[in-house]
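Missing here: one protein chain of the complex. Every other protein chain is in place.
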Amino acid sequence: MRLSRGARVTLGSVAGVILAVIYLPLLVVLINSFNSSMNMTWPLPGLTTNWWARALEADGLVSAITTSFEVAAASTAISLVLGTLLSLALSRYRFFGRQTVSLLVVLPIALPGIVTGIALNNAFRTMLGLQLTMFTVVIAHVTFCIVTVYNNAFARLSRMNRNLEEASADLGAGLWTTFRLVTFPQLRSALFAGGLLAFGLSFDEIIVTTFTAGGDTVTLPIWILNNMFRPGQAPVVNVVAVVLVVFSALPIYFAQRLTSTDQRR
Amino acid sequence: MKRMTAMKLSALAIAAAVSLSGCASSGGSNADGMVSKLGDNEKSVSLLGWPGYAEKDWVAPFESSTGCKVTFKSYGTSDEALTLFKTGDYDAVAASGDLTLRLIAGKNVQPLNTDLMPNYANVYSFLKDRSWNSADGKTYGVPHGYGANLLMYNTDVVKPAPTSWDVVFDKASAYKGKVTAYDSPIYLADAALYLMKHDTTLGITNPYALDETQLAAAVDLLKQQRQNIGEYWSDYVKTGQSFETGNTVVGTTWQVIVNAMAKGTKVKAIMPSEGATGWSDSWMISSSAKSPNCAYQWLNYIDSPKANAMAVEYFGEAPVTQDACQYTSDKTFCDSYHAGDAAYSDKIWYWTTPIAKCLDGRTDVKCTDYQAWTKAWQQIKG
Partner (left out) sequence: MRDSASVSELQANPVVRVSSARRISTLLYARAKLRLALLLAAPVFWLGLVYIAALLAMFVTALYSVDSFTGDIRPGFNLDNIASLFTDPLYVNVTMRTLGVALLVTVVDVLIALPIAFFMAKVASPRLQRILVIAVLMPLWASYLVKAYAWRSVLSNTGLAQWLLQPLGLSTPGYGIPAVVITLGYLWLPYVILPIYAGLERVPNSLLEASSDLGAKTWATLRLVVFPMLVPAVIAGSIFSFSLSLGDYITVNIVGGPNQMLGNLVYTNIGTANNLPMAATVALVPVVIMFGYLAAVRRTGALDNL
């Protein structure tokens, strides 16, 4: 389809306006991090760098970021394994219940977080008698992170040329060797993209986390929520958000590069 | 945080004040599960409380003087606290009056031997052995701090200056869409208090003891109020912001929110003529505490002048001893919070869990309990 120049320009400007709207609230966050009002009120009564200084020594902030990283990393790692297994099974085999399994994997992301949250909370505490810890948060996060890995891997596997795998087998390579040397390299960028999305989902998750985290497991979103309820602390969270957005650009950029070079191949 | 460094320096001094008879080898307890004698401090203590109830500033000196390493978990609502505390993971909890009776009835907490906590002697007498921190003549909680749910209004918009809660009830329609109220079932007591003073035919004598008819009257009042509500609030930022921007012009507030207002915001907070609801939070010790000795040390410590001053000033509520007033960083703090003012305290109906057995002593009717209040609250919000 050849779009006329006019259509391209119109589309481009619409996209530009949408992007501006996407970034407007982030700009507000940036400005609020210098807002001298303790309640982040507009128009700004004055400017201050106080919140940036406070963020540096904020109680528990570093450990909250670390916890979130640990939870997200563990959830992503497990999701990568489980999602890959599942995508191999569903893309390479036709079996009874296949449809059900594909629905099963979508369910945790399709059902509202509060449902997942209270169901797992009830299961961990009342049924299994477990104490809520970081471990229970990871179990909960994995349930809804599997789907992002699975979908990316499944899409790639469906487009993958099966002849290579068969050739490898015919040449005497075992299943593991074939997977390691033939399937995995083709799958890698899809797994990276899926893993990144899973990491992001887990890192910012708040509702399920609220219900599955024990007392000592303070993830970043929980820390932010707590600070909203602590006197005179709220604007510090804006600083945290600004820093996170800036630092997140790098991994996403590399992920993107990796995915697109792979596709061009 | 300047206070922080000052604290580290004085940690040693406090250590002396806090440490009790540390030489006793093992604790003992008498028949009703009350500890009679303290033993050696355990290595750690696990606390549950409102956000801001155990901050580094006053936890660190406690840890260094007693050797009890503190882990603290904060909760958002009293009911979340109940759920958490029931897990048995916590040695002590800071509970508001809408939670304490449930903990006592559920035998989740133990009666306290106040002799083991020397600082308790200095606590204001109007806070001791009240209906929300004692039962059957036994003390179950030591006070942390207290405060009132005040009426705040925008002095530019709300004229003449109100003296009664009627601005958020009968006269609220004048400020339609700009009225706020605390978002919790316990807010029903505010309506009940108003009815207690203005509709004597209902016969309400305690806003926490409402029979079916009385509750229905309170619900009706709040359903009318709902028409005029701009938003309900439960966090500081939200309500403070709304008063600053003028989205809200009148409603309930806490002193700490008033104090956090940007300079020049045209608001004022008052104790209306009807009096007000309020809170007096108590630290209680779990009946299955793993570190009872450290828990006792903490309860004693939180009522010590310096620690109490820091804790209540951080949170924004009145301290529980007169001695604490000399340690607040803001020297007018105790005045602005009416600390120790018994007449002021008498106007406060402190949060108490509504239970089926009427708290006002009536035996001919059953009162509505907290679950009924919660249901009613959801209906009011609609």
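So that you can tell them apart, the chains are marked A and B in the order they are listed, and the count of residues begins at 1 in each.
Everything below uses one rule, namely that a contact is a pair of C-beta atoms (placed from the backbone, for glycine too) under 8 Å apart; a residue touches a chain by one contact, two chains touch by 3 or more.
Please read these numbers as outputs of a predicted model, since none were measured by experiment.
One chain is not depicted; across the entire complex it touches A, B.
Considering the full assembly, A:Ile139 is the residue among A:Ile139, A:Leu187 or A:Ala213 that touches the omitted chain. Taking the complete complex into account, residues 76-77, 79-80, 82-83, 86, 102, 105-106, 177, 183-185, 226, 229-232, 234, 237-238, 241-242, 245-247, 355-356, 369-372, 374-375, 377-379, 381-382 of chain B touch the chain not shown. Mapped onto chain A, the footprint of the missing chain covers residues 1-4, 7-8, 11-12, 14-15, 18-19, 21-26, 28-29, 32, 40-43, 81-83, 85-86, 88-89, 93, 95, 99, 101-116, 118-120, 122-123, 127, 139, 142-143, 146-148, 151, 154-155, 166, 169-170, 172, 174-176, 200, 203-204, 206-207, 220-221, 224-225, 228, 234, 237-238, 240-242, 244-245, 247-249, 252-253, 256-257, 260.
Operating definition for what follows: only the chains that are shown with their structure count from here on.
Partner chain A is touched in their complex by these residues of chain B: 1, 46, 48, 51-52, 55-56, 71-74, 76, 84, 87, 89-90, 235-237, 240-241, 244-245, 256, 260-264, 314-316. Residue ranges on chain A touching chain B, taken from their complex, read 36-42, 45, 57, 59, 125, 131-132, 214-216, 226, 228-232, 234.
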